[in-house]
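Just dropping this structure here.
Only one protein chain is missing; all other protein chains are in place.
Moving on, here comes subunit A:
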């Protein structure tokens, strides 16, 4: 617990070229109501669904019958595009995720979260795996465990918030995003985790101009 001023003064930095990068197709970026930076009216997304299928019988089926519900009309999200061709537990899927996140800037250093290993490949998990999902309404959990550079990092919450915002903006609305401090990596990880999991607090935080400014800055380096 050596006190290093405010943060890790000398973080291990990886070369940017080592980090794979991939641009998300623009059309697939999430523009849901919780995308904080898209306040202007936008055309309704296919996944909002209400006008697509007004036949009540389809929508009121019991839990078990939903499997054969298919919304064939709209262009599906190209999962291959997002997740990579060959799914493997710590392979392409996580790489893709990592690309969304690893280019976020550290709030204090001119480096990215990937470079100082706050975001790590092995600490990103999707469930169920993309291969198993058929229906665009099936929920997928994205769990991201962050490793702060020092265990009392005062900016843990801000970093967590930036990661959450990035994923909410980039992923379709059927993703449920869980951002946590990796076990034991932070002195107040329970508190930070609870805050990051609280939708209402996250929403309110993003209406705070100071915080919003910091996060926008962190996300500037994202493609």
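Keep this in mind: contacts are C-beta pairs under 8 Å (C-beta built on N, C-alpha and C of every residue); 3 or more make two chains touch, one makes a residue touch a chain; residues count from 1.
We take it that contacts and distances are computed from a predicted model.
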Notebook entry, point to check: Name the absent chain by its UniProt protein name; which of "Probable cytosolic iron-sulfur protein assembly protein 1", "Proteasome subunit beta", "Presenilin" or "Exosome complex exonuclease RRP46 homolog" is it?
Noted result: "Probable cytosolic iron-sulfur protein assembly protein 1"
Notebook entry, point to check: Residue-wise, where is subunit A in contact with the chain that is not depicted?
Noted result: 32-34, 39, 41-42, 44, 47-50, 54, 56, 59-63, 66, 135-139, 172-174, 176, 194, 197-201, 203-204, 207
